[in-house]
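Here it is, the structure, as structure tokens.
A protein chain is absent from this complex, but the other protein chains hold their places.
Chains: A, B and C, in written order; residue numbering restarts at 1 for each.
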Amino acid sequence: MLGGIYEHSEWVAHSFVASTTTTTSTSITTMTQLANALKTIVNDASKEQKLQLLQAHPDLCQKVSTTTTLSADSQDEQAKSGLQSSLTDTEQEQFTKLNTLYKQRFGFPFILAVRNATKYTVLAALQGRVTRTREQEFQTALEQVHNIAWMRLLTKFNLQASTCQGFLTCHVLDTANGCPANNMRIQLHRLVPAESAGLVGTFVTNQDGRLEGGPALKGGQQMIVGVYEWTFYVADYFASKGTYTAGTPFLDTIPIRFGIDNPDDHYHVPLLVSPWSFSTYRGS
Amino acid sequence: MLGGIYEHSEWVAHSFVASTTTTTSTSITTMTQLANALKTIVNDASKEQKLQLLQAHPDLCQKVSTTTTLSADSQDEQAKSGLQSSLTDTEQEQFTKLNTLYKQRFGFPFILAVRNATKYTVLAALQGRVTRTREQEFQTALEQVHNIAWMRLLTKFNLQASTCQGFLTCHVLDTANGCPANNMRIQLHRLVPAESAGLVGTFVTNQDGRLEGGPALKGGQQMIVGVYEWTFYVADYFASKGTYTAGTPFLDTIPIRFGIDNPDDHYHVPLLVSPWSFSTYRGS
Amino acid sequence: MLGGIYEHSEWVAHSFVASTTTTTSTSITTMTQLANALKTIVNDASKEQKLQLLQAHPDLCQKVSTTTTLSADSQDEQAKSGLQSSLTDTEQEQFTKLNTLYKQRFGFPFILAVRNATKYTVLAALQGRVTRTREQEFQTALEQVHNIAWMRLLTKFNLQASTCQGFLTCHVLDTANGCPANNMRIQLHRLVPAESAGLVGTFVTNQDGRLEGGPALKGGQQMIVGVYEWTFYVADYFASKGTYTAGTPFLDTIPIRFGIDNPDDHYHVPLLVSPWSFSTYRGS
Partner (left out) sequence: MLGGIYEHSEWVAHSFVASTTTTTSTSITTMTQLANALKTIVNDASKEQKLQLLQAHPDLCQKVSTTTTLSADSQDEQAKSGLQSSLTDTEQEQFTKLNTLYKQRFGFPFILAVRNATKYTVLAALQGRVTRTREQEFQTALEQVHNIAWMRLLTKFNLQASTCQGFLTCHVLDTANGCPANNMRIQLHRLVPAESAGLVGTFVTNQDGRLEGGPALKGGQQMIVGVYEWTFYVADYFASKGTYTAGTPFLDTIPIRFGIDNPDDHYHVPLLVSPWSFSTYRGS
């Protein structure tokens, strides 16, 4: 069942099964723990095994339709990146040239976790990464392999399981007045995946600047891996405080777009805001 | 021609004309200078004159159709705020109660620069401002009057005049790597006004993290008062640097929405960004 | 006992006593609540009463030794600002000129909460505030009066009382790696007041980036009004993560200096940090 998680590298799954049967490691209860166990097996493997793992990955450049070494998962992932259909002749040429240079320089194919990536992503990544040192690139390629493995785990297993521990919280601080932003209206939309896109909820901040009613998302049914967007109605808030803003406010409704990669994690995505500046970050 | 800029207060325009004829003040060449000259006249007026100016403003609560004291400009502005059509009975009741309280408490009507404002804006502003001191509220009401005057000036005069000095610039700094973000793709859209909405341009940052080719907007033809949105393709950029990001990046395309209120001004709207945080501000 | 809190304005204390005897307002248990009660009495007074309150304040410019209208509290506060001793002739001249202009323009003396202020503070404040409108300056002067009242309350009452609810917390987020900064060393020093200055404690962050052991300061014995400084050992932290920094790190030990004004409040003073950027704010 775990065989295809690391491309053409059954040994990762075999090692995992071996480790779980010999030791009494019954401690794996979340997707994150499973992913970390597999990751550790790969990280602890020899340099040669890692190189083989990298080399086992398909060449992004080859046509999906003509390759037989591409796993079904890889075909699906590359189709979603729109690589096959949308390249102009110039881009195709540039892509082929960089891809060839990359393989010559590093001895393994260019690897990128490409779900939702565009041709701009792939070309930018190729252009930048082809100039780096072998050590840097070996390391980065392994990270991409782990990212791909994670995406495959998410697809393979039922994420809406009740075991998911993740949740999404918010906090709004008014840096013009040095206090939590009370009574600010906030909306949350899911943008990706398309099939569950739409308004998730409308919230109002309490006296501590946090959402009345707790997390905006909680557990596997709600913490769907994808892209989200807060909308903060900051001009309305500053109007209620009498804080000066322009006639056409510099900041009115502020969108904060962010991705959720792991339904087991706590995502804290706050807003620090004055009428003339704001910032956000992945908090905890 | 300047008569209606300050609601039912011709004396502001008269004072201005008087000042320009007695002194040889030929130095007013921009809209900003004109607005500031009028503003100074109001600010230097007596307390009683200011109070009369505030009291000359229409009551937001009265129906547009039934009032005769509402100037044509005010009618237009209130219609755009959607106040008449969209209030529920409960909201109307809340609105009426707060508005009455406000007038009793302060002795002048509630004033808010309402173009593009929604009922949420107006109710939030009323709720917050009704609780403040007379001194605070007198001051805030005057600021709103100046904002309204500015919006009327912008409507009355030809903004696409060649004299407009304003421009819009950008800068992207990579706070994960401590350097300007080179070769990042950026788009600029105009969202408001609807009649000129759409993609304004696609840009790429240079080695200093600034836009190749100079300002994104320049002069009156381009610096249209309204709402704009940058889109920064940050995941593509970090992919090119080999900087670690998640499979579904926390930050992929970042929208930064902002208003341009004054076509004479320089708007510098930069981005400071790591794969896990970003901030922006009105710079210079 | 409350008579001198608002300069030469016994009516504030009388109103307070009247309000506490007529109503059964036994709800005042903290210094903050007392200050707010007095503040509300002043804010609800008539314009004339407020003006008299402003006019009751001593002229900052007059020599402490020669004035008899200066209350004992004011004498103490102005002595601490070092105004009398340190002005050069040019500064004295500038100060006198601005001060005269200020009184002519606004009809009340220039008021500034001056404990710990230097001549630079006073001159900068005078220069800037003399140019504002009467409404702005009346409002600002009242805020300064409230600040002075607060400082006098703090001096008059025993702040080390067990009723003080305030505490100081910290949080460190690593914006380069998108996670709480675990195992970072932090020190806290008190800089002012001089008599209790020194190292308050050394802390280490836990897995959530917060201080092991709870608040760094708690209650009246520790939450002394004054100036504090965190020292964050960020280069050591990034060295432990293997995150790239320069040989002479751009950020090594980061000092964050901040004031505590109210021993009843929660002060949350966090750090968001990458090897190339940081920010802080008054949080909650």
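Here is the rule we use: a residue touches a chain if its C-beta (ideal position, glycine included) is under 8 Å from a C-beta of that chain, and two chains touch if they have at least 3 such contacts.
Predicted, not measured: the structure shown is a model, and the values here were computed from it.
Within the set A:19, A:92, A:177 or A:221, the residue that contacts the chain not displayed is A:177. Touching the chain that is not shown, out of C:165, C:183 or C:206: C:183 (per the contact rule at the top).
Of the candidate positions B:109, B:209 or B:249, contact with the unshown chain belongs to B:209. Residue positions on chain A in contact with the hidden chain: 43, 47, 50, 133-136, 138-139, 142, 175-178, 244, 250, 272, 274-277, 279, in rising order.
Residues 173, 175, 178-180, 208-209, 272, 279, 281-284 are the ones on chain B that touch the missing chain.
Touch with the hidden chain on the side of chain C covers residues 112-113, 115-118, 120-121, 124-125, 127-129, 132, 136-137, 140, 143, 147-148, 150-151, 183, 185, 225-227, 233, 235-237, 239-242, 244, 246-255, 257-262, 272, 276-282.
To be clear about the criterion, only the chains that are shown with their structure count from here on.
Annotation, chain A versus chain B: rotation angle of 180 degrees from the Cα superposition, expressed as a multiple of 5. Of all residue numbers seen at the chain B-chain C contact, over half occur in both copies; the interface is built from largely matching residues. Chain nearest the geometric middle of the protein is B, using mean C-alpha positions.
Chain A and chain B have CA centres that are 35 Å apart.
Centre-to-centre separation between chain B and chain C, using Cα means, comes to 32 Å. For chain C, the set of residues touching two or more other chains reads 175, 178, 272, 279.
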